[in-house]
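Every protein chain but one is kept in place in this view of the complex.
Now for subunit A:
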Amino acid sequence: MKLKQLLNLYPQATVQQQPQNPDTYLNIKIDSQWFILPKENLSPTEVQLLRILSDTKEASQSLNQRKHPWSDFLLRNGKLPPVKEKKVRFIQAFVTINDDNREEWANSFKTIFSNSDVCDSFWLTPHKYILVEKLSNENYSQENFAGIAETLDINLNTKTKFFVGNYWETTDQLVSIFNEELKITDYAVTKSNETAVSISQVAIDYWLNNYIKKSHLFSNYKKQLHLSDQMVKVITTLYDECGNISSAAKKLYIHRNTLQYQIEKFQHQTGLNLKNMNDLVFCYFLTV
């Protein structure tokens, strides 16, 4: 189709470098330009005929790329969007929701953020939403996301679970980082009952499951130690309290001396000293 001929036929049309909203305009790519025609004065037959004769798929793809540059970069080998922000993080939301409510949920979620902090957001699947957020002074902590999930769920009849990623420098490495964060959360989503977790909280279990648990040494250690429920609680509490015996004893509702005694007994039986950070972390891995 020749551009000049079309402009003669449709003087109300324009020629631009980028397509416009496909809901209100018909976009036809000719050479490297876009012939753009308002739909309002076209008959349905005309729209259909012109569509058949043009490549509208490219129009919507191109539009999508402009609306979701990060989605294009992360999922479709697109270019890294021109970014002013030095660091970004990926917030993944797993949402149990009806199709009718999806956009309402997404819009409500986005209003919680300052406009300037959101680089992009999109549905990866019908139940998984990704928000790319730049590092700023007003970012929410991982704990805040629990409150955000609860506010959305109680008012919109949804069930939301957030996985909050780390901040990463904006380089091409982001694609592989994003993909690994996706794998970690897909693994962790059925394992954690928390409404908001950070990737770092669940990554250890994921890596253990994929790598360390395949080690013969590891599986034999686990078999041999026969950790009781009580000892698992002692180890995980000590780990959570960074090895601090006084605060761990408080959390366990036992006297400090009782905990000391349990640690000494465990060392005598296993050779592993829970007061040594390496041994404590090793034992923690055995409980996961």
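Operating definition for what follows: a residue touches a chain if its C-beta (ideal position, glycine included) is under 8 Å from a C-beta of that chain, and two chains touch if they have at least 3 such contacts; residues count from 1.
Basically, contacts and distances are computed from a predicted model.
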item: Undisplayed chain, where the name is taken from the UniProt record, one of "NADH-quinone oxidoreductase subunit M", "Flavodoxin-like protein", "ABC transporter ATP-binding protein" or "histidine kinase"; value: "ABC transporter ATP-binding protein"
item: Given A:Leu74, A:Leu131, A:Leu152 or A:Leu274, the one touching the chain that is not displayed; value: A:Leu152
item: Sole residue of A:His127, A:Lys191 or A:Lys275 that reaches the chain not shown, by the stated touch rule; value: A:Lys191
item: Interface residues of subunit A (partner: the chain not displayed); value: 108, 112-114, 138, 140, 143-148, 150-157, 159, 190-191, 193, 196, 251, 253, 255, 257
